[in-house]
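What you see is the complex with one protein chain gone and the rest in place.
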Amino acid sequence: MAVIIQNTQIAKNIYKMRVCCGDDAKAGQFYMLRAWANNPTFSRPISICDRDGDEIIFVYEVKGKGTKIFSSLKSGDNIELLGPRGNGHELSAKKCVLIGGGVGIAPLVYLAKQLKSHGAEITAYLGYTNEAFLTEDISKYADKVIENIGGYITDYIDELDADSVYICGPEIMMKKAYELYKYTNAKVYASMERRMACGIGGCLGCNIKTKNGNKKVCSDGPVFKAEDVFYE
Amino acid sequence: MAVIIQNTQIAKNIYKMRVCCGDDAKAGQFYMLRAWANNPTFSRPISICDRDGDEIIFVYEVKGKGTKIFSSLKSGDNIELLGPRGNGHELSAKKCVLIGGGVGIAPLVYLAKQLKSHGAEITAYLGYTNEAFLTEDISKYADKVIENIGGYITDYIDELDADSVYICGPEIMMKKAYELYKYTNAKVYASMERRMACGIGGCLGCNIKTKNGNKKVCSDGPVFKAEDVFYE
Amino acid sequence: MNRLSVDFLGINFKNPIVAASGTFSFGKEFAEFYDINMLGGISFKGLTLNKKEGNEGIRVWECESGMMNSIGLENPGVEEFVEKYTDYTQNIDTVKIVNMGGNNLQEYIKGAELLNKVDFDILELNISCPNVKSGGMLFGVCEESAYEVTKAVKNITRHKLMVKLTPNVTDIASIAKACEEAGADALSLVNTFQAMAIDVLHKKPIFDNIYAGLSGACIKPIALRMVHQTAKAVKIPVMGMGGIYTGTDVLEFLMAGASCVQVGTANFINPLALKNIIKELEAYCEKENINIKDIINII
Partner (left out) sequence: MNRLSVDFLGINFKNPIVAASGTFSFGKEFAEFYDINMLGGISFKGLTLNKKEGNEGIRVWECESGMMNSIGLENPGVEEFVEKYTDYTQNIDTVKIVNMGGNNLQEYIKGAELLNKVDFDILELNISCPNVKSGGMLFGVCEESAYEVTKAVKNITRHKLMVKLTPNVTDIASIAKACEEAGADALSLVNTFQAMAIDVLHKKPIFDNIYAGLSGACIKPIALRMVHQTAKAVKIPVMGMGGIYTGTDVLEFLMAGASCVQVGTANFINPLALKNIIKELEAYCEKENINIKDIINII
């Protein structure tokens, strides 16, 4: 049980929630969030957007039942956090490209922060549907930020000389972005999403087919080498 | 949808809720209350305890899921009210005896007030398990109030010369109280309880066997002539 | 133009929303809350040949996302219904469905015969009743008895016959086909699931009859599967039900193959439920620019 410090709207349907929680968590990991008893049945996976002292910051889009409930919470309310879960990102100290689409941009904030502290050089491509958010946060750490609203962010990618590429967003966008780097020397990582029941590896509900067989997004991922998941 | 003006604990597990609601309602009637979407499935029947201008006052005991949720509501929160439902009391202008047990005392407040305004002479017997509540409210209208904590209130009834007797409480207590007046000339009324699904006469879930056949507590009652329900 | 109108057995329904039998009485109680003639139809409280007092003890019990009932078919009997038919149905100007059950074949036949005296749109045969003659087994749980009762009633009734199936079976499609073969004009499903609740405090069953019928949102996923299987198995139209609370739920049943739906338990959650569902469907059709019948059976 954790206490909500702040929960405010930052863009259309996009909310930022600060939660008091002393966990040690890595960029790319997520928590299973729950603010109800037994209904909805599942907790909802939300990535770590950022950390600030004892606080963890989530940025989420209101999609359905669960996120609707999250958006109604007020500071002082309790929320259950299960986590941090998942593998998280390997950090590189060299030339990094971050590519985010929609609310997939959220986890890039903490990633950029971490990469920066490892001395990486960062270019970030951020694609939005309606309205930009978190651009300033990422600008704090990225050397170059290219943002686009309404188009395909993959059309704007011009920095192909990278050591590591981190992609998070709709699957189709991730695949397209990966294609751009497929024949370069960059290591490309994609943050995958699947519907989750348990979030801890117990149900096999979040299965993803990879080059190396079935994997669980919740515990083997959510970060995968793009070549392993976009292999077909 | 009605707005809660106040919702406070007045005794162990007993709460008083003031709700803004302009309805015209009779003593003995009830509302189906709901402060959730689809779960719990049923709304909960709660009697009118009192009215105060545009406000309706409910007094309820926390028993299970539903009343637990009611007790967590704060002023300003919304609650759905379906009602007023049920037949309500016939008012007598003569010698009246009111007998209440536990939270069954709640509806006697508004009844006493109404009877008083009809010029009745009122004796009230109030039986509590742990702690008294609403005694003062009833004392405002009753000429004589006998209260007991922990025993059987029926043991204290000494006023058998009455025109009308109104009983509300656990079924076994109501039956016992009725026995006392069975051979007097008093008209005896009992407020019956049954589990309700719809509260409006549509499901036949709140069936009660009476001398005159099956009746529905929600729409034929909840007030019945005691002789009709305790006939066996 | 009414985007919601559907044809069911040649009858024009204003919309596919029908009040489910036993949850809407004969309509009067709900007429206090809205104009019930806006409904596609009403399936009246289930009748039996003879008046029934119904069950003793607790009759309704709540459970997670649903309820159990053990009303025991309390009803005035077909005879009284027929006699007072105008009382029962006056002011009702929507499709009228009369729901009838029975404890043996003779009761079904006699009941259906008596009902020939009055005019209504569809006779809905509740075959989830225990057949006293075969040890209390429900008519609807085996192909033979489902066939038999359907055939017998079909022979005598002058009304369009819709048989209401019980979900407490291994293979709903085979029962559905048996009823179709026996001459059913349409099918409705599902009735309630046999279920149980225990009063752990008093260490006894909640219901005097031990088991009771489960309905509400909790049964929706199973009901939807059965409606889908049934719609694929038969050529006659299907009226689907089981746990419908919202317009979206209705869309699921229609896509799965139902031409109309009935809504039961939702009426207890909110007496305005059916009206709200119709409004939701109107908005959906408007937004998608379709007629509701376009989505029937597309899955």
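We call the chains A, B and C, going by the order they appear; numbering starts again at 1 in every chain.
As a working rule, contacts are C-beta pairs under 8 Å (C-beta built on N, C-alpha and C of every residue); 3 or more make two chains touch, one makes a residue touch a chain.
Keep in mind it's a predicted model, so treat the numbers as computed, not measured.
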Touching the left-out chain: which of C:A31, C:V132 or C:M196?
-> C:M196
Touching the hidden chain, out of B:N38, B:S71, B:N87 or B:N214, is B:N38
The missing chain sits against chain C at residues 63-66, 68, 141-142, 168-171, 193-198, 200, 203-205, 210-211, 214, 217-222, 224-225, 228, 243, 248, 251-252, 255-256, 295, 298-299
For chain A, which residues touch the unseen chain?
-> 38-43, 82, 195-198, 200-207, 209, 213-214, 219
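We take it that only the chains that are shown with their structure count from here on.
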Looking across all chain pairs, point out the one with the most C-beta pairs in contact.
-> B-C
Taking each chain's centre as the mean of its C-alpha atoms, give the chain farthest from chain C.
-> A
Rounded to the nearest Å, the gap separating the Cα centres of chain A and chain B is 55
How many angstrom between the C-alpha centroids of chain C and chain A?
-> 48
Averaging only over C-alpha atoms, locate the centres of chain B and chain C and give their separation in whole Å.
-> 36
Check: chain A positions touching at least 2 other chains come out as 39
Residue numbers in chain C touching 2 or more other chains?
-> 64-65
